[in-house]
Structures are given as C-alpha cells and as structure tokens.
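Below is one structure. I have some questions about it.
For this view, one protein chain was removed and the others were kept in their places.
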Amino acid sequence: MDLSSINPVLLLAALMVASTPILLAAIGELVAEKAGVLNLGVEGMMIIGAICGFAVAVETGNPYLGYIGAAIGGAALSLIFAFLTQYLLSNQVATGLALTLFGLGFSALIGQSYSGIKPPQINDLNIPLLADIPFVGPVLFQHDIMVYFAILLVAVVAYMLTRTRAGLILRAVGESHDAAHALGYKVVLIRVAAIAFGGACAGLGGAYLSLVRVPQWTEGMTAGAGWIALAIVVFASWKPWRVLLGAYLFGGITVLQLNLQAAGVKIPVEYLSMSPYLITILVLVIMSADRGRASLNAPAALGKSFHAAS
Amino acid sequence: MTHPLLSIQGVTKAYPGVVANDTVSFDIQPGEVHALLGENGAGKSTLVKMIYGLVKPDAGRMELHAAPYEPASPHAARNSGIAMVFQHFSLFEALNVAENVALGMEDPPPMATLAERIREVSETYGLPLDPARLVGDLSAGERQRVEIIRCLLQDPNLLIMDEPTSVLTPQEVDILFETLKKLSAEGTAILYISHKLEEIRTLCDAATVLRLGKVVGACNPREKSARELAEMMVGQLLHTPDKGAKETGDVALAVKDLSVASQNPFGTALKDISFEVRRGEVLGIGGVAGNGQDDLLAALSGEMITPAETVRLGHQPVGALGPNDRRRLGILCAPEERLGHAAAPDMSLTENALLTGAIRESLSKNGFLDWARTRGFAETIIEKFDVRTPGPTHAARSLSGGNLQKFVIGREILQRPEVLVVNQPTWGVDAAAAASIRQALLDLATDGAAIIVISQDLDELMEVADRFAALNEGRLSEPRPTQGLTIDEIGLMMGGAHGMEVAHVA
Partner (left out) sequence: MIRLEKRPEPSQNWALATPVLAVLATMVAGGIMFALLGKDPVEAIRTIFWDPLFHPDFAAFSRPQLLVKAGPLILIAIGLSLGFRAGVWNIGAEGQYIIGALCGAGVGLAFYPLEAFWIFPMMVIAGALGGWAWAMIPGILKTRFNTNEILVSLLLVYVAEQLMASMAVGLLRNPEGSGFPGSRNLQQYASAANNELIAGTGMHWGVVAALIAVIFAYILLNRHIMGFNIRLAGQAPRAAKFSGVKPARLILFCLGVSGALAGMAGLFEVAGPAGQITIDFNVGYGFTAIIVAFLGRLHPVGILLAGLLMALTYIGGELAQFMLGLPAAAIQAFQGMLLFFLLAGDVLTNFRIRLGRAEVA
C-alpha cells in the first residue's frame, strides 16, 4: 500500500468530474420534486441519456450534439412518465420504477452496436490565467465545459426558485395543487414542464458518464447513480446549493475509494466499491432523522396525483 | 339608467348524476351586499366557481357591466375586477404571507413593495398581518385576512366571500362586517355566501335563495324572519331536536392537565387541558378551526398517546392506551374528516364497518374475520340510521356527505359507547341529515352515555350541549352551562377579537 501515490490535486480535480453526472441529475429532480412530482425514474432517464448522447456523438462526431441528443432523449422518456402520472393519474412511485426498468432495457437495446467504441474527445477548457494558478488551477479551472455548465445550472435554478415569479408558482404548485388550481394556475402543464426539465438534466448527466467520465458505452453503466441523485435531493433538503454540496461529497467518496483501490489499501476492492452506497444511506439517515422545521422544505404535495374535481 | 354590475342569466351546469345549477338567474348591483343562501349541496359553490372562471357553464350567460362575461380562467376573472375569498383557503402553508398574496395577484409588484402595501392595507382595514410570516403558522382567522388582503390589493368591483364567518369568533365576525360595510360604501359589491341566516339579515341588502340548484326565491333579507328564510332554504319545516329531560350521573371521562405537542408541523399544541364529562351529559367544545380540535380528538381517541393519568375513564387511567384498547373500554370517536380518516373512501361499507367495529361487535376471532357478521353490522347501521345506499358492498366515497356521516356516527353509536367524542358531526351535511344526527346524539345521552361534541357551529352546540367550553390556541376554557350563555360571553371564551381592530377607513 502506498498512500503517498494519491495526488491531492488529481483527487480534487477528479472529484469535480465524478460529481458532475449526479449533480446534473439531482438538480433536475429537485425542480420536478419542487413542483410536487416524485420521479423515481432518474436512473432510467440517465441511462437513456447515456446511450442517446453516446450514439449521437459517435454518429455526428460532435460531442456537443451528443449532449443535446441526451437531453432530448432523457426528456422524451420523462414525458412518458409525465403522460402516465399527470394525465392518466397513475401512481408516481410505480410509474417511476417502470421508467427505470424500461430505460435500462431500452438503452441496452439501442446500445448493442456501440459497445467498445471510443466517443469523440471533449477538450478541457483550460481557462486562461486562472488555469495556471498552482493547485487551484488544475483543481478548478481545467475541466470540460459540462462541469461548469452543471454549476451554472445550480445557480440558475437557485435564482429561479427563490427570486422569480415562475419559481414562486412552481413552488406553489408543489405545495398545494388544489390551492394553485383554485387560483387559476395550470397545475398539470407546470408539472409536465418540470418533469421534462428533470428528464433533460438526467439525460445530460447520463451523457456525461458515457462521453467523459468513463468514456464508453456499457449496459447498466449508471450503476445506481440515478438513485444516488434522488438521495442527494433528500440530503439537500430541496435546496439547490446543498445539492451541489451533496454531489461533491458523493463524488469525493467515489474518487477517494478508487484512489485507495489503486493505492492497494488492504481493504478488499468490493468493500471499497460499496462504500459510496453505504455512505449515501448513512447521510440519508442523518438527514431524515431531523424531524424539525428543516424537513418542512419537502414539498407538501410531493408524489400526490392531481385531478381537478370540477 | 344603471346596469347591474353582474347579471347571471339562465346559467346551468350539470355533473354526472346531478344538476348543480338549473337555469339560475339574478343580478348584483354595484356596491350591494348580496347574499347567496342555500343548504350544503344547493349549488352555491358551483355558481361562484363559474363566476370566478374555474368552471364553465353548460348553458346560460353572464354579463358584467352589461357586456358579455365569459371568464376562461381565474386570471380572466381577476382582470375583470372579480376577487374571491375561498372557504377552504387557497393558501400555501410553507410560503410566507407576501408570497401567498403575490400568487393571487395578476401583476404583483416586487416583494419589498408588496410587503409594504400589505402592511398599509392591513393597517387601514384593521386586519393586522406580518408579510414575512409563514402562512402555516397563522390561525384560521389570520389566514382569512391573507385572502381578504389579497383581494383588496386588487381593488375589486365584486368580492366573492364563501362562508367567511365559519372561521371567526363572534367578535371577529362583527369586525369583518364593519370592513365589508365600508367596502360596500366605497362601491365594492359583495357576493356573500352563507347558510347562517342571522348574519345575512344583519349584513345583506338582497338575497337569492338556492335549493337543489334552482333559484327558489329572492328577497330583502332584512324584511324576512330567520324562520321564513330557513323555510325558503330548506323547503320544509325543520324538526328541532328535543333534549329529553335527563339526569347526569357520575363522571364518565376526566381529562386533567393534558399538554401535548401537535402531531403535524403546522398543528396546535394542546396546553393544560382539563375537563370532565358526566354520564348523560353533552359537553360542547367550540372554537375557531385550527385551535387544536384535531389534536384533542386524537388525544381522546388514542391516536395520540399521552401520560396515562391525563385521561381517565371513570377511575381507570387510559391516556397511554391506543385506539383499540380504548374502544374495548367504551371510548368511541368520530373524527371530522369523513373520507380518509373516519372512513376509507375506496373500501366498501362492510369493510368500513369493520374499521372501528372489530372489537366491540366481535367481528374477528383470533385475527380471522367474520365477514357475514360484519356485513350484518353494516346492514344494521344502514337500516337504523337511514343511510341511503343500494347496499353495504358499495364504496364509502360513493355516498353523499350526509349519508356517509350518518353511517360514521351510526357505526359508533350502535357500538353502545360509554363515552362518544365527535368532531364536526354535521359539517357539510344537509339540514335533514344534520337534524337526525343531532337527535341521535341526544338520544344516546338520554340513555346514559357521556358525549363530547367538538364543533365550529355555535348554533349546533347551543342546541345539543348542556355545558360549553371553547378551544383557543390549544387551551380550553372553563366549561359553563349553555343555559343563559350570551353570544358575547361565548365569543370571549373563544378568544375574542384576536387583536383585530375596527377598520380605520373613514
């Protein structure tokens, strides 16, 4: 074992990359949940995004088109969920599970001919001047554009939710769909939009896995990332900036355990591999044990179906 | 010549199995306080939903300022100068007052300006309100202020108020009426929906009476007696329940120093509650909604466990027992919310009979259910309490509110309770069913049971209760005999005006 082989600069830089897929998926799910929709299909939408992004990028040779394809793919899948839950009023938990099961199967189907290929390369930005700062530069300023896009997205969502009327309406719909309906807001449309946004974000997160993080296509490659994104939303008490914190925490553990594996620590690989899941559970327990006012951030109408009675 | 402000002409709206409004016509004049009077289920709510753009009429037309008025949504209605204060509040508990107000406005100013204006208007109309507070932390009366201020900020021509006084103490009602009269003097018309006759006689200039979806009369309510109005509304002479002559016996249930935190985050904690109720006695517990009624019922039913000594049945401490153990001893309850609390909406009446009857009616043996016996019990309830349903296999939610309530109350009464606790026994129930439910409660008391009626309907409490106490912010006032209690005294027991002041408008 050689712990000194772990380079803190590389570790922190890798952390930012490792957290990005979950961050994207989690911020999308946060918006959907703020509108009162519990979509457990994040894993399915991510994997669909992973293959759509990969396929488009390989076919066009342009990774950026790949991201667009992934967002469309994720959103399209989420619209199945939206149609079932918002128009046909199906149970959100069951439908979300169906979305995950279907997404895993369908992605494998599309992805058959894409195994073992390398996707087109995406260059790191190397932000001038900033990238040259010792330590801070390589950690913060030498990443590809999606890393920064994800952070920007968190900022935009945070601003929208707390400072704009659109965000206020979204929160109102998630708080009480009946009251929002009585005031004349189009509950179903707002929710469908929020679901589609969540799907697009999950798709982007998936594509980041297959295009940058891994980078290749394998069946079931999300390996629970979607579920961890769901857990991070709970961890964050539905606050956008805390989603960022949660994603970095999880990314940090993932990267650390990979580094420890590489350094040959005397813990079996399997136990290191399960550590991110165990720590996610631990964090969930700590967050949910607090039944005080902080837990009131959970949207009151989360997971409930809305049908205008009259 | 002057046009009416709003003219409703032959409006009809049908739902499957029921015509909610049948060629309804009437006019509202500018500045008029117009009462829309009718029983539960007469079609008042559907009518105002059409005026507010939430529901579209099947036939007929509406005119606003003599121009056709067809609001496609509440936004359109608000843009036409129509505002509404909802009965079941259209508020968001986890948002603050200013945010709630903004959501009900078409063009809200920036939050800081809005907060300033809320302070101003609340000051002017004597409705004190802090824009930064979470609505979930407000009392029912304060929540209504949020709705009213939301409307006032838009300078409406017509203000619709759906049963506004059901959440107010008598003192608060007086102040609200002052505010409404000032508004009306300023030229705002008010459509005032209620089934409380005395209120309408003191406040309104004109009244339209609805029965089963049809207009059955129009009058100046000041020229009619409450009795005449009631007959127009109900269409028959009402039977007033008889209080049989009775003697009260030993103390059946005693609550002592009961303090407990609420089960839900926005609920009201119960504080130092003490009272006794004797055999043969009906104790009425009044109070504005949201002052701890649900929690008090939960503490009595066993859904909420408290230290054993805080609740006693006779001499036996029962505070630490769950619902089934209390049922076994004879404490039975009927919660307020029929669908989802007192009954499971999608389950059959037979299954709902089992919901509370398993123990006292011996419907199960070693955990195995006797469905034949359960069905028999359900059939007995249906027969004895005149529940209108094709049979016990039908789902609870297929019954009308009054019929389901008769089933729920009947289910408990037929289990021969020692102590029966009911919350809002006639809420949302038609007058005939309400009368029969009250009579059944009185008969049960005559037979020697102790009864606690929690209700927000003061008339009901005065009718059935021997003693009266009021819940106010989780505290219970000292119970007093109902005989000779004045409305002012009752109002003070309920907490008086809660800091409301008479409007400052000249």
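Things worth noting here:
Order of writing sets the labels: A and B. Residues in every chain begin at 1.
Simple rule for what comes next: a residue touches a chain if its C-beta (ideal position, glycine included) is under 8 Å from a C-beta of that chain, and two chains touch if they have at least 3 such contacts.
Being a predicted model, the structure only gives us computed values, none of them experimental.
The chain omitted from view is touched by exactly one of A:10, A:109, A:133 or A:262, namely A:109.
Check B:81, B:104 or B:323 against the missing chain and you find that the one touching it is B:323. Contact with the chain not shown here comes from a single listed residue; of A:58, A:212, A:234 or A:301, that residue is A:234. Of the candidate positions B:19, B:347 or B:462, contact with the hidden chain is made by B:347. Listed here are the chain B residues that touch the chain not shown: 16, 53-56, 71-74, 301-303, 322-324, 327, 333, 335, 337, 340-347, 351, 354-356, 358, 364, 367-369, 394-395, 397-398. Listed by residue number, the positions of chain A touching the unshown chain are 40, 80, 84, 88-91, 93-95, 97-99, 101-109, 111-112, 181, 184, 186, 219, 223-224, 227-228, 230-231, 234, 268, 270-271, 273-274, 277-278, 280-281, 284-285, 288-289, 291, 307-310.
The rule is short, and it goes like this: only the chains that are shown with their structure count from here on.
With each centre defined as the average position of its C-alpha atoms, the distance from chain A to chain B rounds to 45 Å. Partner chain B is touched in their complex by these residues of chain A: 165, 168-169, 171-172, 175-176, 178-185, 293, 295-297, 299-300, 310.
Per the touch definition, chain B reaches chain A in the complex via residues 15, 46, 49, 53-55, 73-75, 77-78, 86, 88-95, 99, 102-104, 108, 136, 265.
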